[in-house]
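Supplied in structure tokens, the structure appears directly below.
Every protein chain but one is kept in place in this view of the complex.
Chains: A, B and C, in written order; residue numbering restarts at 1 for each.
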Amino acid sequence: MVDVLFFAELQELVGDEKLSFQAEGMTVKELKASALAKYNLANIDSAMIAVNEEYADEDTVLASGDIVAFIPPVSGG
Amino acid sequence: MVDVLFFAELQELVGDEKLSFQAEGMTVKELKASALAKYNLANIDSAMIAVNEEYADEDTVLASGDIVAFIPPVSGG
Amino acid sequence: MDKNVWITREPIEINDVIAKVVRPEAGAVNTFIGTVREFTKGKRTLYLEYQAYVSMAEKKLAEICDEIDQRWDNTETAIAHRVGRLEITDIAVVIAVSTPHRKDAFAASRYAIERIKEMVPIWKKEHWEDGDLWIGDQKQEKSYENRIPVKGEMENG
Partner (left out) sequence: MDKNVWITREPIEINDVIAKVVRPEAGAVNTFIGTVREFTKGKRTLYLEYQAYVSMAEKKLAEICDEIDQRWDNTETAIAHRVGRLEITDIAVVIAVSTPHRKDAFAASRYAIERIKEMVPIWKKEHWEDGDLWIGDQKQEKSYENRIPVKGEMENG
């Protein structure tokens, strides 16, 4: 399984901070196109992607146990 | 009378933080050349001058009650 | 506390952050404190809500300290960021950098806050009288689409 984390407006749209999918072998892009499509996350493409707490690109291939996070434009400070 | 204040190394050389002189009508330059000459204040010419807590030049003419201060190069902060 | 960077739900004690960086080798400490401002572009904020991806945010804050360490000689950096509900004038972030000489302290502290706003996974939601919104891309200088933020990007900002 792959855990997927959502923050800020994405978290509110999904209605959850974490979802789990059988996404082993998928790229993040494929994960978005398949499992996440039904959530209609309009702004997900402006979110950065982190895999296991490191920024990654959407061609990253996921493995079991990976944690994917969608990082909307940040506004700390 | 005119009060004259000394700080830092000048204060140590003079041996006092304040001296009073009858310097009414003198310029600061004249004060240095007369009353202060005997103290051999080698670096007094690299001190800035303040009269009544405002920086002034050495042509300032002193009046009774004025407070003159010699301000060696500052090193606060 | 052992670590020099942390995310907390509690009010940040400025002295705790500064104490991490004061040391005999340093003559200068620059501190940047971000507080909740009431008005932005004429609009009144009632309060803010900060959220963080805590584990990654602390990792990224530590990376910023490392970047500073590499860019300037002999620095010590500490950063605390608060999350949860913050009222007007509450402290959201405290950065402290100590260096032997003051010029570097100012530069490194500035670098830290710019990097935080660029790449640390923390978000704020503004609450106004007429609604609320998660704020993104405060710098409004670029699109984040499919991009990985790189070191030193802020210098072009």
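Here, contacts are C-beta pairs under 8 Å (C-beta built on N, C-alpha and C of every residue); 3 or more make two chains touch, one makes a residue touch a chain.
Everything numeric here is computed off the predicted structure, so don't read it as measured data.
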Chains on display which the left-out chain touches in the complete complex: B, C
Among B:Met26, B:Ala47 or B:Leu62, the residue in touch with the chain that has been omitted: B:Ala47
Touching residue (missing chain; options C:Ile79, C:Ala105 or C:Ile122): C:Ala105
Touching residues on chain B - with respect to the absent chain: 5, 7-9, 11-12, 45-48, 50, 53, 55-58, 69, 71-77
Residues of chain C (touch criterion as defined above) contacting the omitted chain: 14-15, 18, 22-40, 88-89, 98, 100, 102, 105-106, 109-110, 113
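Here is the rule we use: only the chains that are shown with their structure count from here on.
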Most distant chain from chain C by Cα centroid: B
Euclidean distance of C-alpha centroids - chain B vs chain C, Å: 49
